[in-house]
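What follows is an incomplete set of chains from the complex, kept in their original frame.
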Amino acid sequence: MNTKPIVLILAGGKGSRFRSRTPKALHPILGKPMAALVLDAVRALRPSRTFAVVGDRREEFARSFAGAGLELIRQKEDLGTGGAVLSARHALALKAGRDVLVVPSNMPLLTGPTLKALLRTHRKREYSVTVLCAPGAPLEIPPAGSGGAVCAFKARDLLKALSKLRRQGRRPFPLNDVVRLLAGSGRSGVYRARKAVELFEVGTRYDLALAAAFLRVRKIRALALKGVSFLDPSSAWIDLDVRVGEDTVIHPSVIIEGNSRIGRDCRVHPFVYIRNARIGDRVRIFGPTDIEDCTLEDDSRAGPFSRLRAKTVVKPGARVGNFVEMKNTVFGSRSRALHLSYLGDSEVGEDVNIGAGTITCNYDGVRKNRTTIGDGVFIGSGTELVAPVKVGKGAYVAAGSTITKDVSPEALAVARARQVEKTGWVRRKRR
Amino acid sequence: MNTKPIVLILAGGKGSRFRSRTPKALHPILGKPMAALVLDAVRALRPSRTFAVVGDRREEFARSFAGAGLELIRQKEDLGTGGAVLSARHALALKAGRDVLVVPSNMPLLTGPTLKALLRTHRKREYSVTVLCAPGAPLEIPPAGSGGAVCAFKARDLLKALSKLRRQGRRPFPLNDVVRLLAGSGRSGVYRARKAVELFEVGTRYDLALAAAFLRVRKIRALALKGVSFLDPSSAWIDLDVRVGEDTVIHPSVIIEGNSRIGRDCRVHPFVYIRNARIGDRVRIFGPTDIEDCTLEDDSRAGPFSRLRAKTVVKPGARVGNFVEMKNTVFGSRSRALHLSYLGDSEVGEDVNIGAGTITCNYDGVRKNRTTIGDGVFIGSGTELVAPVKVGKGAYVAAGSTITKDVSPEALAVARARQVEKTGWVRRKRR
């Protein structure tokens, strides 16, 4: 009785009401495919094996669930939920002494404790089949044609019922036919979920958004109880896997996605969009700012109007400012690039001042080249650094220069034209 | 009986509770004047003529409803809703054999099917007057002093009642006085709307926002059922006339206004603001980005931090990037302008690379001039193109140049100063 159950996730639905080329079960909710949320819930049962019955997009599932321990079973035709279970019969036959939990992939609000309680009831009462139902539902097997989507079975009894229906030549048929057959012949019952919302079934894209709204509140509330301040939970969008440290304040209209980590004591101001970034402690980010696949170390600052792209590391205490973009750049401790600059494929030392309008010309039409700037350098405003180029430690580049050759440490580099004046030119022109 | 009805929209309210110089009926909801939503609903009746009784801002109405088939009747004094109908008596007298539907302009949640059902009941029962009321309301004419705002009348009976009240010298008076007079003398009844929300009356600007919130959900839900994914419907703002294609994904905090069309399979990321734009298929837009009165063709990409202004066309596969503004510019297929650039009044060919910090100097203090850039051109970073100027096909402009003369095809153009270095300058300076 205490053996681990088998889980069967039904993910073969085409979701024609979704009007989508992507399988319904792979549509994301807060950064995870819907089926992955169901998979998270069933993990609480510690199943011996977890199967998903999928349709004709097997590869997409394989890609989405690589390494997740999910075994895929291809369902050749759409033969209803009963047919989907039938297509897993060989897998089940190997574990006929076990319990099988059948779960559809479109119930992303199911929780582990509910599934565990369902299985516990199923085992305690020694039912052939136990159906999960809503809190106030009658304590009997749902009638033909109705839901009854989440069920625990004795594998052996399930297999018997399936082969009986198969002999009768029924196809397609709903899982509920199986349930009713077992209910007629054997011991059966229901388990009532504590919260009706857990039985919410996603049928349309709008339902998907409703499920996301529910999970979003759950996520933000959980973070708030761990010491994160959300000034306006209703306009914050935080993916399920995001982690945020204590005493960090999230202002309204902030979006944090993917596998992002935000440290302690940070402030994330409105209109910030973060994806897959590591943010240290005491970091301040002013929006609008876009941060993707990069790292901001402790006490650094970014924004407003910063764009930090892949493979950028902003070192402790450094500051990135208005209309500044960085890509594949290591930006040294306490360095500052505060206005209208583009740093790409570059390495910037410590205590560097990047003047307004500085541009690393990293692309020459053929390849990308690197710019290296030493510690303590001062780059004057309106400077182009034509890569590959190195500016030595402590050097000073005059404003308005186009630097095409390396600059020696401690040197002054100038590359600009002399200023001339034509007196009274405007007056003459006007005439 | 099957003759087309006349419709009378009461739009003369000053809306003093609005505290606005704009007439209440012209305040917009999701991109349309409130009265236009009522007009949309009454169109389901295919009325022979549609009148609106307006106050002293006739011209504003005429401008808002040009070409909409709405005939305006000026109400000289504010004499209540009854007085408003009275001011239309000459128009009604011409069609005395018809039915008249009277609708206030502040009920923007009314739907065509409800008005049709009201008219059907009115005709079937051969009432003199039929009043629209709430789902659970009693089946009798509302008492004096109450609402009863939407009514179907027999025109002849309405005219008789109006002249009777006029002889009594009552002014101002509510439409309900007319209704009650007819109810006393003739056949009258009510029709109960299916949904209470349809009777929602906008009295204040806050009510207007509540109506917008309701219509917004209706709009987004309709798009979702047609195959558009809204990750967060609660922070998406989509005007009523916007169209979006299948499998397009709208992220949180996206605003699409006016007469915009978005194609299939697009992705619109957070903090994008689109007005009156045409977006092709498979376009990706990263926010913050502002797109107004322009076209992004198939497979193009924009943002984050792009600003695309009037008369700009981004051709297929082209990319516009960070801190880049375009105005009145055709930007050729597969061309790229990815960083800190301003292209105004320009024509850019195919496969062009616009370096970071490129600026078309289109304004010389007197007039706007054009910049033309041929196919395959490479513009180095930090370049000013002083218009009018042409850069020939395949030419190469060196970084940091100010281009004032045309550049020949395949030529290299350079306009920058030589770099000089003062060794040890910083060290000396420091002392």
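The letters A and B name the chains in turn, as written, and every chain counts its residues from 1.
Note that a contact is a pair of C-beta atoms (placed from the backbone, for glycine too) under 8 Å apart; a residue touches a chain by one contact, two chains touch by 3 or more.
What you are looking at is a predicted structure, and each value in this text was computed from that prediction instead of being measured.
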{"item": "Number of copies constituting the complete assembly, 2 shown", "value": "3"}
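As a working rule, only the chains that are shown with their structure count from here on.
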{"item": "Computed distance of Cα centres, chain B from chain A, in Å", "value": "33"}
{"item": "Chain A contact footprint on chain B (complex, rising order)", "value": "220-221, 224-235, 246-247, 251-253, 269-271, 286-288, 304-305, 322-323, 339-340, 353, 355-357, 378, 380-382, 396, 399-400, 416-427, 429"}
{"item": "Chain A residues touching chain B - in the complex, by the definition given at the top", "value": "17-22, 27, 204-206, 208-209, 212-213, 216, 234-235, 237, 253, 255, 271, 273, 288, 290, 305, 307, 323, 325, 340-342, 357, 359, 361, 363, 365, 382, 384, 386, 394-396, 401-405, 407-408, 410-417"}
